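For this depiction, one protein chain was excluded, whereas all remaining protein chains were kept in their positions.
And now, chain A:
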Amino acid sequence: SVQAHKEEDNPQKTMEANGLTPVPDSYDYDLIVIGGGSGGLAAAKEAAKYEKKVMVLDFVTPTPQGSSWGLGGTCVNVGCIPKKLMHQAALLGQALQDSRKFGWQFTEEVKHNWMTMTEAVQNYIGSLNWGYRVALRDTKVTYENAYGEFVGPHTIKATNKKGIEKLYTAERFIIATGERPRYLGIPGDKEYCISSDDLFSLPYCPGKTLVVGASYVALECAGFLAGLGLDVTVMVRSILLRGFDQDMANKIGEYMKEHGVNFIREFVPVKVEQVEEGTPGILKVTAKSTTGDQMIEGEYNTVLLAIGRDPCTRKIGLDKVGVNINEKTGKIPVNDEEQTNVPHIYAVGDILQGKLELTPVAIQAGRLLVRRLYAGETTKCDYVNVPTTVFTPLEYGACGYSEETAVEKFGEENIEVYHSHFWPLEWTVPSRDNNKCYAKIICNIQDNERVIGFHVLGPNAGEVTQGFAAAIKCGLTKEQLDSTIGIHPVCAEV
């Protein structure tokens, strides 16, 4: 239950808040976690198992458009979960088309209702938000819907949405504040554009949409919006999916282009104006070429910005407690035990410098950290060979090195790439593309042809990749792979 302390009762807090270092006294909590997302909640629930007194502070600053959400963080509310559900909605649309070739007969024209989908998705998310609150209450973790910031080495100020401030102390802290979408910094961006923070709860169909960006967020959103039947254009400054294997990134882009997504390459928006109000209204976007002086204009119902995400580390009082952050990126450098430069302050999740921004990584890091702190364990989080999947219309699963990074690290002559196109059996009857699905593995010749990179482009890429990630963790070699008999007929047998 919530503890409220008056400052008069606690001279230690008053001293801390005034910049003086008090004699350590008993703290309100063993652990305060700032941020109730994937990493934060995993850490808090784990600490409760060891009967530690834990508090979680979670607060969502509304978007410029006014969107907000409940406990659970980005993944649950405005990331992985709604994304995958909407991706599924789009895949089902494709399946309906395919089904006619398999003999299903229906005469009605098939249309998509954005509100039906969005309400169902939001309802599911609501049940997850509630589930987390029940789980925390049940395990006696104190949860406050309040914005946490450091005011002293062991003291946090928590401000709720009514502006009421409370102070809490703890022996240790875990910062797990995550990130929020970046804006362009051009006229009209905050007034008229939306981000992924708004898209999944948008109370009207976005209509003709311009997606600005070439990140996986941009391509996944563009992909499912197009799959639902909307007119979608993606404006890309330079390359697609920076940081990912570029060979695969280009194949993804090609597929999307052939399936109705328009691409405007090498342009950046400079101005967004409103032509007509409405839900959606009409926006005019002016863009400039990155390679010359050419300017173009276009009109869209919705402009979705997906140009990157910035860590929420600038306004949580880190300067007051001396936690170093990368001034340029806002990310927090930590050692291999997720410890910041201040020994009793730790960090997990997307805000970490040099680590993958993925939910399962944050969860694993959070759990292992807590076990090291309170259960005497020593296992550290293994950030190597973490599998990922991009849920573009043609899904892309990967584990390990991209071809470029492998060449850079081992030298072109020391790696061998084996690859293959494949045609999923399910695509044959409906005459879908026979040369788009693709798989490749990258092997280290000097180490027994150890598989150091796995890439697959095709349906259910995530499901396919998961098992291979385990094999790679065990040191899979090309020979072992060759001697593994395939399951037939599935895509994974390739």
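Convention: a contact is a pair of C-beta atoms (placed from the backbone, for glycine too) under 8 Å apart; a residue touches a chain by one contact, two chains touch by 3 or more; residues count from 1.
In this section, contacts and distances are computed from a predicted model.
Look at the chain that isn't drawn here: its UniProt entry, checked against "hydroxymethylglutaryl-CoA lyase", "Thioredoxin domain-containing protein 17", "Ubiquinone biosynthesis monooxygenase COQ6, mitochondrial" or "Dynein light chain roadblock-type 2", names it "Thioredoxin domain-containing protein 17". Here one chain is not drawn; of A:K84, A:H112 or A:R133, the residue touching it is A:R133. Checked against the full complex, the one of A:S26, A:Q105, A:N123 or A:S431 touching the unshown chain is A:N123.
Residue positions on chain A in contact with the hidden chain: 1, 123-124, 126-127, 129-130, 133-134, 137-138, in rising order.
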